[in-house]
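For this depiction, one protein chain was excluded, whereas all remaining protein chains were kept in their positions.
Let's look at chain A:
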Amino acid sequence: MKGGSNVVIEPHRHPGVFIARGKEDALVTLNMVPGEAVYGEKRISVEEGENKIEYRVWNPFRSKLAAAILGGVDQIHMPPGSKVLYLGAASGTTVSHVSDIVGPEGLVYAVEFSHRSGRDMLNVAKKRTNIIPIIEDARHPHKYRMLMGMVDTVFADVAQPDQARIVAINAQHYLKNGGHFVISIKANCIDSTAQPEAVFAGEVKKLQAERLKPQEQLTLEPYERDHAVVVGVYRPPAKNKGE
């Protein structure tokens, strides 16, 4: 091919995530089930040496996690092989990308309480063995204890006013000490009258009270307005003791 290739895949800061450049201009993940789209998203095939590799486009206008990644978040704590508890999985669109990222060695526990969305998610999970679908209310984590193990990371996008508490009880049940949390906060889901910045600060306070220690906070422009993602660590081991 003269003058270079049409699509170049650039590995992203976060392992498992890539950026397609050239003709494309998109965030992508490596498709774990090549040949199949999950929700009608575009797929990009790239020849690397002899074999073709397929990527799926991950729309940051639809997924808070994708928006955070493109917004420059430092950590998402979902390396390949890790176990993630995903609260508020909806139809499983973002979950499918997380499943791509953690890969066949990893696990995604996807919790969603709406049956309607849950049905779509079950279909996603059928094709992807590393997703464990759970149709339950995330406010009652003991209800799904039979399905769960300890996890490395809790991701939450439930868009509920008591989201901090939901994350906290799930962390108490299933997050290992020193594990991480990534939560997306939609300002007007918590308090539609207050300034977004104030809402984010309030949520951070609530998290701290639950021993969920925030490390960074990121707003999601230009993909979302008045949204933030907070990343932090749960019950970090005391620093001074070991030293």
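Heads up, the rule we're going with is that contacts are C-beta pairs under 8 Å (C-beta built on N, C-alpha and C of every residue); 3 or more make two chains touch, one makes a residue touch a chain; residues count from 1.
One rule holds in what follows: contacts and distances are computed from a predicted model.
J.: Which one, "E2 ubiquitin-conjugating enzyme", "Enhancer of polycomb-like protein", "Probable U3 small nucleolar RNA-associated protein 11" or "Cullin-5", is the UniProt name for the chain you do not see?
T.: So the chain that does not appear here would be "Probable U3 small nucleolar RNA-associated protein 11", according to UniProt.
J.: Looking at A:89, A:175 or A:220, which makes contact with the chain not pictured?
T.: Candidates A:89, A:175 or A:220; residue touching the omitted chain: A:220.
J.: Pick out which of A:16, A:60, A:106 or A:133 touches the chain that's been left out of the picture.
T.: Touches the omitted chain: A:60.
J.: If I consider the whole complex, including the chain that's not displayed, which of A:26, A:65, A:78 or A:132 touches that chain?
T.: A:26
J.: One chain is left out of this view; which of A:16, A:71 or A:179 touches it in the full complex?
T.: Looking across A:16, A:71 or A:179, the contact with the absent chain belongs to A:71.
J.: What is the set of chain A residues that contact the non-displayed chain in the whole complex?
T.: Touching the chain left out of view, chain A contributes residues 1-8, 10-13, 19, 21-27, 41-42, 57, 59-62, 70-74, 204, 213-223, 228, 232.
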